[in-house]
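All protein chains but one are shown in place.
Take a look at subunit A:
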């Protein structure tokens, strides 16, 4: 195969920079960007997708790392793999995202699956999504000659979706320098998709708690009322003091119930009762949220 240029031929393209990639997308509108291919090939193998052309993003080295911006923001490349995000240097920056990446499938999948692919696929069980929602991250979308910045939540809810010819290039995440927790409940103890997940981050500068529940709805849900209520129950001034109890255990438990009530609807006519699927899911979410806040405040 001839690799003189970076666009090999019209069916397989291997751009080496974002500019080349958006250009390739512009001239071949039917082409599909491919990052780790873990979601894409699953669809191809199942006969749900027949790509007209492939644009491999793996050579765009700039998107495989991250950089810092005006002190308080990390700009993450869309090509960061789950395996990379799980490493200690990254975990020190954004612990909840590292925890989410650590659980996103078996090693074979995490070695190549990327942050950008996780967002673009926007699966309900996407593990990075609740974390990005809780962090109020934004995405940079590039297409030939234009770049725009969209909150991840707008992207996921379809308020402002990825448009044809657009490439997800960067994800902007505020660095909060405070405890963050991601917890995930699965049907088995091996790698599996989430039955429910909770991402919780503390924002001590604003005395805020931000929480998002994943996998129980098509997009991550933010229980905003529960967040603002519980932020008022926390003894922020005692943070860092030896042996300080930052929150009343009863408030912690109530927070769990509050989050679950906000995110999992009451079971319908068929599902009523303590043993119903909805009731179990509520309970799972309540436990995850309570534990997440408990760990964050420890």
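Assume a residue touches a chain if its C-beta (ideal position, glycine included) is under 8 Å from a C-beta of that chain, and two chains touch if they have at least 3 such contacts; residues count from 1.
As a working rule, contacts and distances are computed from a predicted model.
Per the UniProt record, the chain missing from the shown structure is "2Fe-2S ferredoxin-type domain-containing protein", taken from the list "2Fe-2S ferredoxin-type domain-containing protein", "ABC transporter permease", "His-Xaa-Ser system radical SAM maturase HxsC" or "CDGSH iron-sulfur domain-containing protein". Only one residue from A:17, A:73, A:157 or A:185 touches the chain missing from this view: A:185.
Screening A:58, A:208 or A:261 for touch with the missing chain picks out A:58. From the set A:83, A:216 or A:289, the residue in touch with the chain omitted from the display is A:83, counting the whole complex.
Contact residues of subunit A toward the unshown chain are 1, 3, 8-9, 11-12, 14, 29-32, 34, 36-46, 48-54, 56, 58-59, 61, 64, 81, 83-84, 86-88, 91, 95, 98-100, 102-103, 105-112, 121-125, 164-165, 181-186, 188-192, 249-250, 252-253, 257, 280-281, 283-284, 286-288, 290-291, 294-295, 297-298.
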